[in-house]
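Sending over a structure as structure tokens; questions will come in a sec.
All protein chains but one are shown in place.
== chain A ==
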């Protein structure tokens, strides 16, 4: 049992298909002022957004590449296509979506999920959102769920007020890149006191080779509002790498509740470099539920700034790294206001030479008395080739606080496997069970269909793949 190599693979075949789609427009490779202006032109944007993009491009060009985290040295910004417009117009029903693209989303199960349990759906293909819907009763209550481009045109006041306020272009190189070439993504606005009972979902699909996807999402929950937003992402496997660099901003106003769930299953040639951040005002509650299974490299640290008294943050994440993958993920919570609480749980699994890193920051500013924060990160390594590191940073400038931190790094336990096998489970069944048990705190937070899908993904290639 010791000598056999343990193999758990995520099954990507389900997502690894590509379509022959004729695009309406695609920019030439590489990034330049010209490309940025073209994007703005195709979108018919107001001047302020054009200026925002051009300014962001300058910031991007000036900023050095990050020298910490994952290895990004192979990224060549000249190789990517920054904008692909797949279709002329957006569908309000799936019938209006070009057939090839519609078939893609049908294969991914999106329309089915929409019928079953979603209150609204957005589907992005390459650079543009090709389908959008929202339940009528929510529309009547004033809920807005549209793609970001539409929001710039139709809700300029709201967008101007919040866009880029949580994550300015100056924040980091990839936030600057996104700000310069962003396209698509979701805009969610939930009016005061409105509770959106079923999740809203956006699905992001990269189809072409060497393409960059730079969606931009902005979620605003007014006082006492609540919303659950889910995001899923996949791409087929190509020889050339792709780049996904999103920016997600959440504004949780007093007493509101926002939950943001992601399960990214990008193919293993995608650089996934994402900035996600929320601000939470008095008594607001922000949850990030963040699953990272795919991609070649992911750098993502969902953050919450607790700005109002009594605000709460929960960040729950899993990362899974197989051969050739590096998941550098974590969480950041900044306690600015007193009596704010945060809870961070991170689970990571590495195998076949994969690498996971937990990188986290808990910061408590002076004066933020009565803060409570707990951090727990557990890493599981399935063989001796794999690697796991933990970088938990704490900056505590206030004494009247309660901070807890717990970390475990373990190999899969021989005694656990033996115990389960002694009851009749095969080694791969026993291993599957231990791994599913390990990520159970995450899986149970997902909507049922997603939890089942996640379990299936992990089970699939494990069964019979040992020895």
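In the analysis below, a contact is a pair of C-beta atoms (placed from the backbone, for glycine too) under 8 Å apart; a residue touches a chain by one contact, two chains touch by 3 or more; residues count from 1.
The rule is short, and it goes like this: contacts and distances are computed from a predicted model.
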item: Undisplayed chain, where the name is taken from the UniProt record, one of "Carboxyltransferase domain-containing protein", "Nitrite reductase small subunit", "Fe-S cluster assembly ATP-binding protein" or "ABC transporter permease"; value: "Fe-S cluster assembly ATP-binding protein"
item: Touch residues of chain A, complete complex, unshown partner; value: 1-2, 413-416, 418-427, 429-430, 433-434, 436-441
